[in-house]
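For this depiction, one protein chain was excluded, whereas all remaining protein chains were kept in their positions.
Letters A and B mark the chains as written, and numbering starts fresh at 1 in each.
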Amino acid sequence: MTEPVITAEKLDLTFQTNDGPVQALRDVNLTINKGDFVSFIGPSGCGKTTFLRVIAALEHPTGGHITVNGMTPDEARQSRAYGYVFQAAGLYPWRTIAGNIKLPLEIMGFPKAEQEERVKNVLQLVDLEGFGKKYPWQLSGGMQQRASIARALAFDADILLMDEPFGALDEIVRDHLNEQLLALWARTQKTIGFVTHSIPEAVYLSTKIVVMSPRPGRIADVIESPLPRERPLEIRDTPEFIAVAHRVREGLRAGHSYD
Amino acid sequence: MNLVIGALVFWGAAWWVNLRIANGRGRDTRAARLAVPVLFGLTLLVLWEGLVRGLNVPGVILPPPSAIATRFAASLPILWVDFVQTFVKGALSGYVIGCGAAVATAIIIDRSPFLQRGLLPVGNFIAALPVIGIAPILVMWFGFDWQSKAAVVVVMVFFPMLVNTVQGLAASTAMQRDLMQTYSANYWQTLLKLRLPAAMPFVFNGLKISTTLALIGAIVAEFFGSPIKGMGFRISTEVGRLSLDMVWAEIAVAALAGSAFYGLVAAIEKGVTFWHPSQRG
Partner (left out) sequence: MNRILPVLTVVVALIVLWYLGAVAMNAQWTRDQAARAGQELSFTGIVADTLSQDRPKLPAPHQVAAELWQTTVQKSITSKRSLVYHGWVTLSATLLGFAIGTGAGILLAVGIVHNRAMDMSVMPWAIASQTIPILAIAPMIIVVLNSIGIQGVLPKAIISAYLSFFPVVVGMVKGLRSPDAMQLDLLKTYGASGGETFRKLRLPSSMPYLFTSLKVGIAASLVGAIVGELPTGAVRGLGARLLSGSYYGQTVQIWAALIAAAALAAALVGVVGLIQRATLKRMGMER
């Protein structure tokens, strides 16, 4: 179970902006194994989004090396390796929920009958049966975000990349979605990269927590979680959980320079 | 004199009723929203009729609405011929060609940011010009019949439509485009499935602006020469003969055609962009 899916070596990325170069990533080394749930945590601007985008070939590194399933990110994208979930659900308002989930399937040329089949399956997976014919704006924020996860799952990508997917939702909805996400992960055995601002969320969900620090963006600490894969919500009150959270907080504090 | 007083009394009464409705409890109902403007329009007509008749305003200055209505009913065949000539042949064909060409152009220049940056300011500039002035030239080029009117309409609607479509094609968000990229969607898939649907509110904005422009272009172009039919032709010749009831009848046709055309496009818009917040409200 330690087959590497994503390996990054000495990754650098510098944006050329009108105000001069901005180094978003410096010397990032990381290996993500198959079936890992990896959280990226760190203050705003430390390069979490950028790193996720590099994995998905939405940005290209200016230095270093990255492989996904032994290929370049571009090749991996061609082979439909990524399901990407953004902070906003970003569903197309002119398509129904089912139509939105079909969007990637149409683009990738799945046969019609299989499209229907897959839509049905993923709607079930995210607990949205019966909402296929609704339009996005008729659903709550949490349901929209679940629909966007369904859209990312529809074509069976190996890797699910999620950039603060629950950041805009309230705490109670968020707890609920976290539980569901863990269940989904257990059922589908996907590799998940997950960006968050919340320490409890990162610790609750992850097998591996990557703590990042800003200016320039780099990895401050990588924490392998000792928690079991099976995690009820109450696990957040156990000493093990609090110990991991403490270590994450220490890592964040070390990366910060308050001068 | 009685007519004048009667009209003024009606005005006062209607105003009082409207005040009652507008400040009453049922003021937000559909019925109230319809009744108030209708009553207001009716008041204008009654005032017009009463004042013109009561003060003996000559028909060559302002005919009363009843005379216009009579003339309208009596001249249906002529009005229909004029309508077909100006609206169906001139305005409508020019509208379809002009809007179609503009959307096509927008898609063609879509792949060249350079051309867009150049054409957009130029298009915006031309859209603000008195393009109607080109009518005499186009009448010379394409003759007196409807073809020259259609050409004027094409020129008038092209630039507003182009500017709106180009803006619309840029309306999708970076996140939506990134999503398409994670699917490795190609240019045409992105255009068809994302950018064109996202552009529709803008496209329809252009289409709505163009309805009025098309009718204006077709009518005014006839002032520069036309066969002996058409709404613009009729207006300018009947004005010359001081038969203003016919002019007003023709104007009524123009108003009806204009608002019906606009209403039709707006109805299609409602069907196509039902998802847009401005249509949901």
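Operating definition for what follows: a contact is a pair of C-beta atoms (placed from the backbone, for glycine too) under 8 Å apart; a residue touches a chain by one contact, two chains touch by 3 or more.
Keep in mind the model is a prediction, meaning the values are calculated, not measured.
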Partner chains on view for the chain not depicted: B
Among B:48, B:146 or B:224, residue touching the chain not depicted: B:224
Touching the absent chain when the full complex is considered, from B:55, B:76 or B:140: B:140
Residues of subunit B in contact with the chain not shown: 15, 18-19, 21-23, 27, 32-33, 36-37, 39-41, 60-62, 114-119, 121-122, 125, 128-130, 132-134, 136-137, 139-141, 211-212, 215-216, 219-220, 223-225, 231-232, 235-236, 239-240, 242, 244, 247-248, 250-251, 254-255, 258-259, 261-263
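Here is the rule we use: only the chains that are shown with their structure count from here on.
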Interchain centroid distance [CA atoms averaged], subunit A/subunit B, Å: 50
In the complex with subunit B, residue positions of subunit A that touch it: 53, 56-58, 77-78, 80, 82-84, 86, 88, 90, 92-94, 103-104, 106-108, 135, 137
Complex contact set, residues of subunit B against subunit A: 173, 175-176, 178-185, 189, 193-194, 197-198, 200, 273-277, 280
